[in-house]
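A single protein chain has been omitted from the complex, and every remaining protein chain is retained in its original position.
The block that comes next holds chain A.
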Amino acid sequence: MMEFRTQGMNGYAVKYSPFFDSKIAVGAAANFGLVGNGRVYVLNLTPRGILAQQTWDTQDAVYDIAWSEKNENQMIAATGDGSVKLFDVSVPAGPVQQWHEHNREVYAVTWNLQTKDTFASSSWDGTIRVYSPERPQAILTLPTHSCTYSTQYSPHSPAVISSVTSDSHLRIFDLRTPASASNHLVHLIPIHGQPPTQGPSYNPLRPRHPPSEALTHDWNKYRDTVVATAGVDQIIRTFDIRNPRSGPVALLEGHKYAVRRITWSPHLSDTLLSASYDMTCRVWSDGSTMGHPTPQAPGQLPVPGRQLGEMGGHTEFVTGVDWCLFGAEGWCASTAWDERLLVWDVRATMGP
């Protein structure tokens, strides 16, 4: 395990470069992101440890970052003052461009993985904004009417954007649909929705899940209709958007506090990694490679996923985690409020 101290800064997000296996960006904030500055780090993994190549300070907290998929030197940062800033490693002085579109804290940014020419942000103000680096203003606004903690481009389609919000819903927007009153919204899936019950009779003791704030979600990298969500109720769920009304496909239970970040493996279709307020990162299988049919047959109970491993190296809330895209499958990085970035191998946390 390698470590880097983000001295005086509490981590909020970590992302591996899509171009280099040794480059990591970290978004962080002073005073736990409650008040004060933020900072973006670009770090290099070297034989001499993790070294900072570049840092930029911002006026307000940095809550999320996303690498440009087009230019290996560029990344965007979501900040507490409502702005989204584009940084370039070759310009140490500060952001090369910024967009001030949101009225409240920006919690998430995501870069278009297919056409690579747009990016999006989501905010406490209940909107998702879509931008082009070439344009000074946002090119599209998608309303969610609820604090939007997480937004993602589908890795399989350049026109599909998803979000999860504090109203406990997963939204799927398809920008190919004509502009209309629905604002490109194609699916509105209640995350707390009842999983289908088995058999004809009503079981009064079946588990019940009241709505709770959703904080994070991610698209499966291999199965283009599978999305995982997680949040305050500590449960990670997977959904198959081909059957949006059928409820969750798998429930992964184990975290003791809210789940702050989840990310599917770039190497294995059933594996995902989570970071939680319970100070742990956990690696899970959603059970989809264990011989369960998918999509679900009607009336089938959600598959109980399985926790494969747990990393307890952090001593504060873990807020960010990401897989390395290159090399041996299993390397990842995590950041937490304990002012530490850890780089570790998931396989070392897994049992025999």
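Basically, a residue touches a chain if its C-beta (ideal position, glycine included) is under 8 Å from a C-beta of that chain, and two chains touch if they have at least 3 such contacts; residues count from 1.
Convention: contacts and distances are computed from a predicted model.
K.L.:
Choose one: "acetyl-CoA C-acyltransferase", "POTRA domain-containing protein", "Exosome complex protein MTR3" or "DNA replication licensing factor MCM4". The correct choice is the protein name in UniProt for the chain not shown.
P.N.:
Matching the unshown chain against "acetyl-CoA C-acyltransferase", "POTRA domain-containing protein", "Exosome complex protein MTR3" or "DNA replication licensing factor MCM4" yields "acetyl-CoA C-acyltransferase".
K.L.:
Who touches the missing chain here, A:47, A:136, A:178 or A:210?
P.N.:
A:210
K.L.:
Based on the whole complex, identify which of A:42, A:76, A:258 or A:318 touches the chain you can't see.
P.N.:
Candidates A:42, A:76, A:258 or A:318; residue touching the omitted chain: A:258.
K.L.:
Pick from A:80, A:126 or A:155: which residue touches the chain that isn't shown?
P.N.:
Hidden-chain contact among the options goes to A:80.
K.L.:
Of the listed residues A:69, A:218 or A:233, which contacts the missing chain in the full complex?
P.N.:
Selected residue, touching the omitted chain: A:233.
K.L.:
Touching the hidden chain in the complete assembly: which of A:41, A:67, A:87 or A:124 does that?
P.N.:
A:124
K.L.:
Can you list where chain A touches the absent chain?
P.N.:
Residues of chain A in touch with the missing chain: 32-35, 60, 80-82, 104-105, 124, 147, 202, 204-205, 208, 210-213, 215, 231-234, 257-258, 260, 277.
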